[in-house]
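My structure is below; once you've seen it, I'll send some questions.
Left out: one protein chain. Kept in place: all the others.
Coming up: chain A.
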Amino acid sequence: MSKLKILQPAEENQEFLDIDETASNDGDDEQKHEKLLNAIAKLGKNKKMKITQRTEPVSKINEHALVQIGTGEEDSKEKKVKVNDLLRVIAKKPRLGALSKAVKKANLRTPTLKVPLEKPQALRVERAAGYDKVKEEISRWDDTVKVNRKAEQLIFPLAQPALKICSTKDFTSKFKPKTPLEQEISDLLRGNKNVQSDDQELTPAEQEALTSMSLKEALERRKELAKSRALQSYQEAKARRQNKIKSKTYHRLLKREKMKNHVKEFEALKEHNPQKALEKLEQLDKKRIEERMTLKHKGAGKWAKLQAIRSKYDENARESLADQLRIGKEVTRKVKKSDDESEEDIPPIPMEKSDNPWLGGSESSRPTNEITSGYRKLWDTVNKSKEIKKSINESTIVTNGKQKKNVSEGIIKANAKPRNTKQTVEIEDEGGDPSASDSDDNESITSDSPEMPEEYSEELSEGLVRKSTMEDFEQQDEEIKEKKTQRTQKSKRKSTEEKVSKVTKNEKEAKLITDIDPFKFISMSEATVLNSSVPVTEEGNEEEEDEELQRRMTLAEAFADDDVIEEFKEEKKQVVNASAPKDIDLTLPGWGEWGGSGLKISKRKKSKFIIKAPPAPKRRDDNRANVIINEDKNINMRRQQVNDLPFPFRSTAAFESTIRAPVTSTFIPETAVRKLATPKVITKIGTVIAPMTDEVLISTAHRNIESNDKMELEDVKKSSKDKDKKRKRSDLPATPPIKRKMRKNEWKITDKPATKSLKKINN
């Protein structure tokens, strides 16, 4: 390396040093350096490539040292000189008026033609336009196509010659007078009263003659009318006079009088015509409604407000105000009938005697009243029992005397710390029946624990399960008695005899009424049950009891009519029985024996001729109470059946109904078979079927219209049997849009002939 350094020329070293020095110098040196660089850059390149770079923002300065407007920073709009500005100067000189006009003209915007689209684009536009036009044009076939597709039957060729013979009626209905003579005659006939219409026996003129009155009659009638008119005017005058009377007392009296009259009428009607009486009552009741709408007795009037201010000091004012409010209340109060009344009012519907226990009309079942008012009575008894319990508790409290205070304390303590207080526990033990029964009730409603309402359940089963024999009834009664005795024993253990007797009485009453067997409910989760062991105070207890009862009520109501589980069991039983093989009895009476009535088949014969059925094979659902497994399913059968609903059908019911409806003549009349079996398309061999033509389009449109008219006419005939069968078209129900379209089409096509005929008429 050192050798190399030595070999390097001294000048180069010098230069390097120079550069270093310049770099350290000021801006002057920098400029120089730039120049140098430029010069170097220039050496090898074309001059044109040179790009000048401006270092400072300087507004362009032209050679006259004038600043060009628009290049500066200021808003150019303000400073730009416009032609109009220059013209202002010219305007003063009339000599140059022509010039100014020319400038103005030049300034007017002249519309220029747009540049034509390029060819492919233009073609595209043209094609699109043509396509749209054709689309619209071809859509006129829509209706025809639709009709033909939906048609029950199509007979090709479509344009069949019309073989229908035109009746005179058709002809006359279509006939239009063309010649002047025809025109004249039709004019004469049209408005004439002496022309008889088809559906009437008499001409209008004749009818008029028949119905017209004689002169005498007419005079009488006129008199009558005049009289009634005069009476009416008197009445009106009187009413006007009365209305003008300002006396309030008079009006009040009037009103009272009216009211009395109304009531009298009502009373009278009540006896003769209860229906009208009811209407009358409603009318009277309207007064209340009107009163409710007004603010008359609401204390909102001017007077009332004044009274309110006064009432602070004036007793009279206070009274009058109160009085007014009372009136308002009285008037607006809804007149409620008590329940007992309503029950009494509605006479019990005498039910037909039947064996249906649900209807309750049979002798074996309980009287209707008991069933229908069961829930109400249940409520009543529950309320009663509550009262009794209360009284019992009170009595115990009274007997305990001093403990009364403790009780209240105990209640408070129990709320805070339930189990710690001994006294409350004692109290509950003493008057404990209600609470105990409570918890039991809870269980009975929601779970199938058989502990509690045995009485209830017994009664209920009586209500739900049909008792076929008297023995059943007796047996049940015994059972109930037993359970009652058990129950009483239990309660003896728990409480004093008095209370027990009272409570059991109540429960007996309750028992008579309940309808639902709690064991037949589907068991629900017990999470909802408030079955806490925490001793509850009387007040809280009552509330809960209410809730419970509520729940019981709702459940009872929900399951009032159905007994799902029992039904299911019954169903399963039937299925099992049906599937089990049965003995086959091949005995023939009188065969090999003496015949005649009252003879029994001998045992020997029975044993010989009755083929005993083998024991039923095990069923898969034997041990599953809640399932029925159908074992009759046949795979071979399944293969022959339709799996999915086939396409045009929307519902299985529809499909099944088509399968069910027979089509052969064995099951339905021959005519029906023919109708059903007609093919959808009929063609005739050897007949050329030409493509669709406009004529078909017209004829289908016509056909549609005709059929529509027919249908409409039929509708009219069906709907009204009025004598005026001829109705205006506007009266008929609106036709659906398709039909209207068809009509439009038809009109379009037959446009020309129609105008022609019009012209002829004009001529």
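Going forward, a residue touches a chain if its C-beta (ideal position, glycine included) is under 8 Å from a C-beta of that chain, and two chains touch if they have at least 3 such contacts; residues count from 1.
Rule of thumb we're sticking to: contacts and distances are computed from a predicted model.
Participant: Looking at UniProt, which of "LAFE_0H11958g1_1", "DDB1- and CUL4-associated factor 13", "NEDD8-activating enzyme E1 catalytic subunit" or "NADH-ubiquinone oxidoreductase chain 2" names the chain that isn't shown?
Facilitator: For the chain missing from the view, the UniProt record says "DDB1- and CUL4-associated factor 13".
Participant: Among A:81, A:293 or A:659, which one is in touch with the chain left out?
Facilitator: A:659
Participant: Considering the complete complex, identify which of A:93, A:127, A:178 or A:305 is in touch with the unshown chain.
Facilitator: A:127
Participant: Suppose we count only contacts with the excluded chain; which residues of chain A make the list?
Facilitator: 123-124, 126-128, 130-131, 133-135, 137-139, 141, 145, 148, 154, 156, 158, 581-582, 584-586, 588-590, 595-597, 639-643, 646, 655, 658-660, 662-669, 673-674, 676-679, 681, 683-693
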